[in-house]
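Presented below is the structure to which this report refers.
A single protein chain has been removed from this complex, and every other one stays in its place.
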Amino acid sequence: MADLLKLSVPGKPEYVGMVRMAISCLANSVGFDIEAIEDIKVAVSEACTNALCHSKNRAGGYEVYCEMSDDKIVVSVVDQSGGYDKNSYKEPCLDQPKEGGLGIYIIKALMDEVDIFTEIGIGTRIKMVKYTK
Amino acid sequence: MADLLKLSVPGKPEYVGMVRMAISCLANSVGFDIEAIEDIKVAVSEACTNALCHSKNRAGGYEVYCEMSDDKIVVSVVDQSGGYDKNSYKEPCLDQPKEGGLGIYIIKALMDEVDIFTEIGIGTRIKMVKYTK
Amino acid sequence: MTLHIQKSFDHNKGLWNIAPQGEVDISTAPVLRSCIDEAFNEENGNIILDFDQLRYMDSTGLGVIIGAYSRMKEKGYSIVLKNPRKNILKLLQITNLDRVLCAELYE
Partner (left out) sequence: MTLHIQKSFDHNKGLWNIAPQGEVDISTAPVLRSCIDEAFNEENGNIILDFDQLRYMDSTGLGVIIGAYSRMKEKGYSIVLKNPRKNILKLLQITNLDRVLCAELYE
C-alpha cells in the first residue's frame, strides 16, 4: 500500500524551495536516481509556481500530496486559485521563445503521466506520476 | 502575521528524516544560525520519534505544524497515539545512563519553550518554540 | 533557497560575465532579472551567463533569460549560457533554448 504525505503550504514564493527539498527526500526514499529526482523537483516546482502565480486571491495557500509506492511517486498540487479555461491553453511555440508559458509543457516532458483538473471560479489540481522503471 | 505550514506524515520511521529536512529549510528561512537549526532538527525528530514509538495503533500517522514569524519558529507535533500519564513522567537520572527516557529532556534543553498536552486514550500535542534572539 | 550572483565587466572585450550560484526559482528569479538588467544598463555589451555553480533552475529562470535575451537582441547584443549542469541542460534541451542560448555546444 502506498504511503500518503501531505503538505499544506503558505502562498508565498519562499516556500517552494522547501517543498522541492521535501519532495526530493521522498523521491530518494522511493529509490529514484539523481536524474529522475531532478525531474520531479522541477515538475513539482512548476506546479507550485502556477498555484502561486495565477492565484486570484492574494496569498492563498496550496496543498501538495505525495503518494509513495514501490514503483512510483504520485504528486498532486491542489490550489483554490480560481482555475482556468483548459481549452484556451496553447502549447508554447518553441521556435519563438517567450517569457512565459513553459510550465505545463515542461511538467509533461519530465513526468510519465500528467492529469489536470481545473474548474473556473474554484481551483486546479495537477496530478503527476513518475515510475522508477 | 505568521506563516503556517502543515505536514501530515505517515507513521513510519523512514519519514522522520524528511520532516527534519523540511523543518531545517524553514528554520533557515526564518534566519536561525546553524547551531539553532541543529537544535530544532533534533527537538522535532525527538517529538516525531515519540509519536511513532509510543503509538498504540500501528502505523498511525501524525501532524507537524510550523509557524514561522520574524523572531521565532513554533513547531507542534500532534499524534493520535493514545496519550500518556504526565504525572508518571520522570526526568532521566543522568548519573545512571539508561537506554531510553531522554527524548523530552533533550527537547526541553534545546528549545526555549515546551508545552505538552496529552490525553489518555486520545493523543499528544507537543509545542516547541525557539526564538532567533 | 539562496542565490548569490557574481558579475564583472571585461572592458577589453566589452563583455559581462555573470555567474549565479545556488538556485533560481520563483523566489529568486527576480534577483537574477534585476542583476542582468542593471548590468546591461550600466554598460551595454554581450553577456556570458556562467552556470557552473548553479544547482537548480526552472521555467521562472528561463523566463528571465528569454526576456533579457529579447530586449538585448533588439539593440544588437546577445546572451550566451556556459557550463550548465546536466539537470539544467536537460531543461534547455526540452524547450529548444539550448540552440539559442548555448550555440557553441552545436558548433
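So that you can tell them apart, the chains are marked A, B and C in the order they are listed, and the count of residues begins at 1 in each.
We take it that a residue touches a chain if its C-beta (ideal position, glycine included) is under 8 Å from a C-beta of that chain, and two chains touch if they have at least 3 such contacts.
As the structure is a prediction and not an experimental result, all values here were calculated from the model.
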Note: the excluded chain touches shown chains B
In the whole complex, of B:K6, B:K41 or B:K127, the residue touching the missing chain would be B:K41
On subunit B, the omitted chain is touched by residues 13-14, 16-17, 20, 35, 38-39, 41-42, 45-46, 48-49, 52-53, 92, 94-95, 97-100, 102-103, 105-106, 109-110
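Definition applied: only the chains that are shown with their structure count from here on.
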So, in whole Å, the Cα centroid of subunit A is separated from that of subunit B by 29
Per the C-alpha means, the centres of subunit A and subunit C lie apart by a whole-Å value of 25
Separation of the C-alpha centres, subunit B versus subunit C, in whole Å, is 42
In subunit B, the residues touching two or more other chains are none
In subunit C, the residues touching two or more other chains are none
